[in-house]
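For this view, one protein chain was removed and the others were kept in their places.
A, B and C label the chains in the order they appear, each numbered from 1.
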Amino acid sequence: MTDLQDVVDSVYQDLASRIGEGKLADYIPELATVDPKQFGLALCTVDGQVHTSGDADTSFSIQSISKVFTLTLALGKIGDGLWKRVGREPSGNAFNSIVQLEQEKGKPRNPFINAGAIAVADVVLAGHLPKEAIGEIVQFIRYLADDETIAIDHDVARSETNTGYRNVALANFMRSFGNLNHPAEHVLGVYFHHCAIAMSCRQLAHAGLYLASAGRNPLSGGSVVSSGRARRINALMLMCGHYDGSGDFAYRVGLPGKSGVGGGILAIAPGKASIAAWSPGLNENGNSLLGSAALELLAQRTGWSVFGQ
Amino acid sequence: MTDLQDVVDSVYQDLASRIGEGKLADYIPELATVDPKQFGLALCTVDGQVHTSGDADTSFSIQSISKVFTLTLALGKIGDGLWKRVGREPSGNAFNSIVQLEQEKGKPRNPFINAGAIAVADVVLAGHLPKEAIGEIVQFIRYLADDETIAIDHDVARSETNTGYRNVALANFMRSFGNLNHPAEHVLGVYFHHCAIAMSCRQLAHAGLYLASAGRNPLSGGSVVSSGRARRINALMLMCGHYDGSGDFAYRVGLPGKSGVGGGILAIAPGKASIAAWSPGLNENGNSLLGSAALELLAQRTGWSVFGQ
Amino acid sequence: MTDLQDVVDSVYQDLASRIGEGKLADYIPELATVDPKQFGLALCTVDGQVHTSGDADTSFSIQSISKVFTLTLALGKIGDGLWKRVGREPSGNAFNSIVQLEQEKGKPRNPFINAGAIAVADVVLAGHLPKEAIGEIVQFIRYLADDETIAIDHDVARSETNTGYRNVALANFMRSFGNLNHPAEHVLGVYFHHCAIAMSCRQLAHAGLYLASAGRNPLSGGSVVSSGRARRINALMLMCGHYDGSGDFAYRVGLPGKSGVGGGILAIAPGKASIAAWSPGLNENGNSLLGSAALELLAQRTGWSVFGQ
Partner (left out) sequence: MTDLQDVVDSVYQDLASRIGEGKLADYIPELATVDPKQFGLALCTVDGQVHTSGDADTSFSIQSISKVFTLTLALGKIGDGLWKRVGREPSGNAFNSIVQLEQEKGKPRNPFINAGAIAVADVVLAGHLPKEAIGEIVQFIRYLADDETIAIDHDVARSETNTGYRNVALANFMRSFGNLNHPAEHVLGVYFHHCAIAMSCRQLAHAGLYLASAGRNPLSGGSVVSSGRARRINALMLMCGHYDGSGDFAYRVGLPGKSGVGGGILAIAPGKASIAAWSPGLNENGNSLLGSAALELLAQRTGWSVFGQ
């Protein structure tokens, strides 16, 4: 099957009967109110083709997918200095575990578990007020997606702020080890707001295209990062992008990807395409059940697995 | 640089001044006696070209690299049933840690940490005497490498048998959870012997070629595994092949790989080539220091990283 | 040696040459400024005799010793209901470890590790403003010591408030599991202030006398708790009163005791006496080095070990 629109459509069709499966994230109250019967796909190729199916233009809370973009920003600010504060290894633990943080003296295992992303937010915050840092992140994502309408869902941000005790614990725990330079509430303000950014599959696939395309955005022509940095971010996504289900995603799908508890997944086929899948129901690892299944089918039908055809 | 022989030679030359760096494995007495000043590279392409440099024809103890081949055998025997007994996630711990095993009730995180490979050996042993199972593994590797001279180094096997208390602990611990079907000493007999197989870089690159080539051995023309299985083994190698340094290897090199404490590394560039690097000195994660550096350079110069050019 | 004043004096004399040994607590800045060359002892018998030696009338920060008094208050408020929220087992971990808290879903192991004492403060806070709860604790201790001059050292309280990130983490972590009913900053306000209460050895020995005397204060004649409750608080002190050095204290001294990082220790000889020792230098477990040594000698010379003569 070589026509990509056909592939995207066939994946959607083959899974349409399962729409609504999985379990909504319930620890962020606002996310628990989302209609579970939604499913969207979008695919942007490195030569600028866009293919969508289903609810590809409905906005959803990107949650942890935003960590890919804040990591990109933080690397732009301090480069490899980031790795003094955050590791690059899979965690072997749940996304919000604090055990590892105690054993490794406040250094999070990687930038995609919560603690690591909070440290990344601390880097993005440097020299700014929280409001400015949040603004910078939103502007960066708008630039990547070439879409000025992308915005924060403030109900979601507020919902997290009120219930995110575990993240408050993680931030203060890191601070007790000297691995946080700003007050925890400022850093978490940045963190909760970038997690609350709302995007559609189309916008997300567009925004991630620089990772598929050696660091450049082929639609705008602009360079976002070096090809080496794009490659390394992809490596981090593959190793750590799905929490304690990262191995399973690599095994089944074979593409670098980053999921969010809002039900979205951004996957990268290096040299080929950026792909966004979304459906709110989650599997036992907290990753989109239908989104994972869609990417598995899509990788099979395109032969895009990085591990061979 | 497009001539692969030139690439292999240039990598060797650029690192030649560092030969001898790193630390020999010392917990297996026989390995501590190896001359550290050795360094070899071999690369087999999917169209059958072979390129070598340095000590590419010197045999060394493949140690944990053998786990790739026993995994292939065990999947051939019981297929996905294996995943009831062994997980597919990175461990986030040292290669011989027992902590994870207690927390997850005797199920090892993946087939490449010691506990997982012991469970795999238990599968290969089913219906056989230990001697027969060891023979089957050796025959399989000879077939893959098309070389009947490959053999076990019995001094190394004996060296491990006498000192491998930690592995005896792991095996009995799994058995206490019912995740070992044969007596621990039988399973460890198989395990210690397959780890003690000696191969050269040339033989190893040849033996791994099926993983680069959709499951078929292009030199002999035979099919070893399905293309899907080759892909999935590659995924496991990338996620878990370098113990607690897997993330770092993915970040720097970007190829599925499996290291052994004998100083060897087998790396796979899917659709391109199988590559073996060897130098006995290890880095702090227990992976070949020069071997890792060689593969990093080689991936850069060939553009073969699975994460993009 | 039967004259208790002679015992107290001899213990002081035998250790006087070591005054200044140990390491000041440095994680609370205000405590790091204390003169380390101080050493005091006070002993109150159940029949109302008081014996002191050295700096027995110098006030110091009682820190975690205050947890004995807040535990007594919390048990008075909700009785055995407390044990739904806090365990009664030794922790096998450092005093501020968060690992156990994750494994046991937010329930601290005992009321004397930081997390447990924070949960106890949450109980004392119920129905009050933080200021009122703090006032109640101070009044209770003044009543126990029969001394209205006992007060909070606000410099110390402020010093902890500014640096207590680890405790903020613990509190929020418990709150994420639903094991904290009030805002973390309110509970920690109570916690930091009761830890900052300043007392002399004389006052402390007097205040703890109810635990030696079946729950009654023999000096005032009043009943504080039932004899059964006094006995059980003593059991908790013996099992958990010295963090990860509790076993060592039981082995060497053989008396229920509670230490604080200010260098104080309150020890109870049931049916005999309440004893306070203080010297700011700490041993590797964070307990007063000279205080521990003094209590070991005193237990030997009086034969008061609960484990036999």
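FYI, a residue touches a chain if its C-beta (ideal position, glycine included) is under 8 Å from a C-beta of that chain, and two chains touch if they have at least 3 such contacts.
Only a predicted model underlies this, so the values are computations on that prediction, with no experimental measurement involved.
Participant: If you put the missing chain back into the full complex, which of the shown chains would it touch?
Facilitator: B, C
Participant: Pick out which of C:Val224, C:Ala250 or C:Ala277 touches the chain that's been left out of the picture.
Facilitator: C:Ala250
Participant: One chain is left out of this view; which of C:Gly208, C:Gly257 or C:Pro270 touches it in the full complex?
Facilitator: C:Pro270
Participant: Which residue from B:Lys23, B:His128, B:Arg166 or B:Arg301 sits in contact with the chain not drawn here?
Facilitator: B:Arg166
Participant: Can you work out which residue in C:Gly22, C:Pro90, C:Gly189 or C:Gly208 touches the chain that's missing from view?
Facilitator: For the chain that is not drawn, the touching residue is C:Pro90.
Participant: For chain B, which residues lie in contact with the unshown chain of the complex?
Facilitator: Contacting residues on chain B, toward the hidden partner: 97-99, 101-103, 165-166, 168-173, 175-176, 184.
Participant: Under the stated touch rule, tell me which residues of chain C contact the chain that is not displayed.
Facilitator: These residues touch the chain not displayed: 87-93, 100, 109-110, 211-212, 214, 227, 230-232, 234-236, 238-240, 244-248, 250-251, 254, 256, 270-271, 305-309.
Operating definition for what follows: only the chains that are shown with their structure count from here on.
Participant: Hey, what chains does chain A share as contacts with chain C?
Facilitator: Both chain A and chain C are touched by no common chain, going by the contact rule given at the top.
Participant: Please tell me the distance, in whole Å, between the geometric centres of chain A and chain C computed from their C-alpha atoms.
Facilitator: 47
Participant: Between chain B and chain C, what distance separates the C-alpha centroids? Give it in angstrom.
Facilitator: 55
Participant: Of all residues in chain C, which are in touch with two or more distinct other chains?
Facilitator: There are none in chain C.
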